[in-house]
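Only one protein chain is missing; all other protein chains are in place.
On to chain A.
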Amino acid sequence: MLKHLYDTDCVTWSPQGKLFQVEYAMEAVKQGSICLGLKSNENVVLCSLKRQPSELAGYQEKQFKIDDHMAIAIAGLTADARVLCKYMRTECLEYKYTYESHHPVGRLVFKVAEKSQHKTQSGAKRPYGVGLLVAGIDPNGVHLFETCPSGNYYEYKCQAIGSRSQAARTYFESWFHLFEKSTLEQLILHGLSALKKAIMEDEELNERNVEVGILGKNQKFVHLNAQELKDYIAKLETFNANTQIQQE
């Protein structure tokens, strides 16, 4: 394929109607470690697998609070994610300053998407190399969005992005019909079960490399602490996805 003829910059189309630079940016998202999100009628849960550059280093955080009612999980270039995170936090603060209420979630995702699209239509810019899972609660209900370097955004009941995310998505396809009515605990266990499907054989989930964030109609965004993570990961052993209850 003569890709290299059409992939130098964002302002060149390929004969098949593709913008290769944008597609390459989406590859960067797929290289990031997995993060997933799922929602019920009352709660949204974000689960991510944190990477450790070396034994000596700490683990890279993948979930960031945007406001009390909104949080993101990132996959891809962390530096680009920081830029978008700062933008979203600023927008939420300004909205709160002007209106004394929370920024509607879909609207902020739309703004991020507009910003991302802008980077795909210039000769001098490159797309953001990060995909976001945006979890949020607003008067319209409970939301989970995915944003793309292309500038597209989608709303989901549950979604996983990053490396080996297909395994998590397969798990979701089997069980997502239960999520709407799940309790918060069941949602967390489903999320961790999906995460478990996506790790390598020699890896294991523990409280250091897993990050879980929860958000609810009456629950501001908060990360589970190390002890809570340990407990939930232990409960995974006996969690039956079908009945959503612990089995002995």
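Going forward, a residue touches a chain if its C-beta (ideal position, glycine included) is under 8 Å from a C-beta of that chain, and two chains touch if they have at least 3 such contacts; residues count from 1.
Please note the rule applied: contacts and distances are computed from a predicted model.
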"Glutamyl-tRNA(Gln) amidotransferase subunit B, mitochondrial", "Proteasome subunit beta", "BolA family member 1" or "Elongator complex protein 4" - which is the UniProt name of the missing chain:
"Proteasome subunit beta"
Sole contact to the chain not displayed, among A:140, A:174 or A:225
A:140
Among A:16, A:54 or A:98, which one is in touch with the chain left out?
A:98
Residues of chain A in contact with the chain not shown:
97-101, 104, 106-107, 110, 138-140
